[in-house]
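Here the structure is laid out as structure tokens; the discussion comes afterwards.
A protein chain is absent from this complex, but the other protein chains hold their places.
Order of writing sets the chain letters: A and B. Residues in each chain are counted from 1.
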Amino acid sequence: MKFLTYFLSRTLTFILIIFIGVTLVFFLPRLMPTDPVEIMLNNIQANSSTMDADSVAQMREVLTQNFGLGGNLWDQYTAFMRRAVLTQDFGPSLSMYPTLVTELIGKALPWTMGLMLTSTIIAWVIGNIIGLLAGFRKNKLLSKILESASIVLYPLPYYVFALTLIMLFAYIIPIFPLATNVMGMPWSWEYIKNLLYNSFLPALSLILIDTGWWVLSMKTISSDITEEDYIIFAKLKGLSKNKIMWNYLAPNAMLPQVTALALRIGTVFSGAMIVEILFSYPGIGMLIYNSVLQSDYNMIVGTITISILAVSITTYVIDLAYPLLDPRIRLR
Amino acid sequence: MLKLSNVSARYNVFDYYVNVINNVSFTVNENEIFGIAGESGCGKSTLLKVMYDFIEYPFEITSGSVELESAGANGEINKYKNGEIRNRRWREISYVPQGAMHVLNPVTKIGAQFYDTVSRHNKSVNKKELNDRIVAYLKELELPPEVMKSYPHQLSGGMKQRVMIALATFQNPALMLADEPTTALDVVVQRGILGMLSRVQKRINNSIVIVSHDLGVHYQITDRMGIMYAGEMVEIGPTDELFTNPRHPYTKMLINALPRIGDISQKEGISGTPPSLRSPPPGCRFASRCMYASELCKKLPPCKYYISGTHQASCHLLKGLYPKLQPEEAIPRD
Partner (left out) sequence: MKSFLKYSNLQLKIGLILLIIIFTIGFIFPLFRGSHADEWNTYPKYLKPGIEHIFGTNALGQDIFWLLAKSIRSSLIIGLIVAFFATIIGVFLGMLAGLQGGYVDRIISLVMDTFIVVPSLPILILIASLLKGQTSVLAMAAVLILFSWSWPARQVRSMALSLRERDFIDTACFSGESKLKILIKEFLPFILSWSAANFINTILSAIRMESTLAVIGMSNNSLATLGTMIYWALQYQAMLQGKWLWIGVPVIATIVIFGALFMTLSGAQKYNATKRGQLA
């Protein structure tokens, strides 16, 4: 019963969040001083010969329709929301006409999700384990060293590591490639090897910083919980240190970390984006970047909307996992 | 079978020491309920930790020894000193800490919290057998078997306390230490818990040490009692005797402050506060609040005096009235 309430309230919250987010994407271009139609027209006229006034007017009509800018605001809004959330039809990409935006996103999204989810899971697991150990035995030298290392890593922007790794391992010691280029047929052994080879540095950029974050936060949580009565009682019962750590400390310390993970997905996605751009990794981040450079309006709107959807859904799923781990939420 | 001899202990705080236990000696015998009473901050909970060998820096024992004696399976006597007692946790000796509210792991079932004390000792225990045994025991303590599958937050405060007592006794340890087992519970539940403790003790004939600031609790179920003040044991003896014939001024004032039915005299509190244990006074620690205090009391710490074979107190006023208990002499046994 309690779980049902929790489930419903979270579901409602997330629907509203997606709603607000996508509305934001709708309104922002319309609030800006620039007009995408004009920009498009200027681009076309710059690249080809000048057109006469009639053709320009016609062009403008067509573009306005295509961009969904015709009609009054309310019509535009409802049409957009229907397209974005229900059918996911964003029209064709303007820079890669006539490929559909959704098709391009479909190819790019798995790359981003793969990179993001793998790095996040590895960082979360490793970081939490290290943090758990560091918080439980907080006076050991190793724990202090790890804490200091995390303090240096944690606040850094993702691009710092991406660039450092590129400088060190792609230029100075050229072990890894500069730009991503995965060869071979999908899922052949060669393909997998290539994939791992190309993904290593991008993933590492994300993992290093995220691990720092998890180690630090877990250490704080774990050293707080170590003072709790039930941990002291576990010691009184004569249980071994290992048992206390894994059966008593870990299940309790994990709970706030799961919530923290859910809140962090947005940040990790942004990080994955920048890493993709710097490594030319063919994910959705790269797609957003290119579409902005080329003023590909349909693509911009499409990729950003899908990003919002993807991140929100991931956050939502993680959020729902929380009651599975905490019986106080699950049961009355 | 648990003997403390001249135990002193202190806390290390940055650049000074707090002397929380000073020269405490007493014995807990087999098959008895021993109470330790005193006001907040007198060191009774800390004393319990010393008895349980739960000593971690910055807390340390500076002198004295703790010895636990228990009968082994084949009738042999095993002796454990402090340092070794911690290996016998939950076998010969168990501990119920203060506040059953928060001592259970909130995310594991109660049953699991019973099991993990067992598997450490005998790895080859049949889980089903164990479960049945525990459920049967819970029944005796008036706890339903569903408790095993519940989580701590689903139980009431009184139930949690009972579960704690069940946890501490289901392996029949010879000695159980209970720190304020009835505080924060209402009187009705309190009576139930005390009744349960009493029944358990009679059934398995173990010893229980109860620490409580509530003299009423001691009166109800303890056989012998020790009164603590400012880290020292000022009077020890059979409970009835302490209530009818207290010899130490502090004990007297404590007993006098208890309201009794039919008693209409004015009740007085004990004015003042306990001395700082960071730099304790050179003489008797109760001197500053004692109405009988003399100059000697403030300068010299009192010796222990025998009031009877089982009753002793430390006060200068008893000099000449009763035989002295020399430090080297044995501690009186029942």
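By our rule, a contact is a pair of C-beta atoms (placed from the backbone, for glycine too) under 8 Å apart; a residue touches a chain by one contact, two chains touch by 3 or more.
Small disclaimer: the values here were computed from a predicted structure and weren't measured.
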| item | value |
| --- | --- |
| Contacting the left-out chain in the complete assembly, out of A:28, A:73 or A:142 | A:28 |
| Of A:158, A:248 or A:322, the one touching the omitted chain in the full complex | A:158 |
| Residue, one of A:37, A:109, A:166 or A:239, that touches the chain absent here | A:166 |
| Omitted-chain contact residue, chosen from A:102, A:119, A:143 or A:303 | A:303 |
| Positions on subunit A where the hidden chain makes contact | 13-14, 16-17, 20-21, 24-25, 28-29, 32-34, 39, 148, 151-152, 154-160, 163-164, 166-167, 171, 263, 265-267, 269-270, 273-274, 277-278, 288-289, 292, 295, 300, 303-304, 307-308, 311-312, 315 |
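Note that only the chains that are shown with their structure count from here on.
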| item | value |
| --- | --- |
| List of subunit A residues in touch with subunit B within their complex | 228-230, 232-240, 243, 247-248, 251-252, 255, 325-328, 331-332 |
| Parts of subunit B lying in touch with subunit A, wherever the complex brings them together | 52, 54, 86-87, 89-91, 95, 97, 99, 102-108, 116-117, 120, 151, 153-154 |
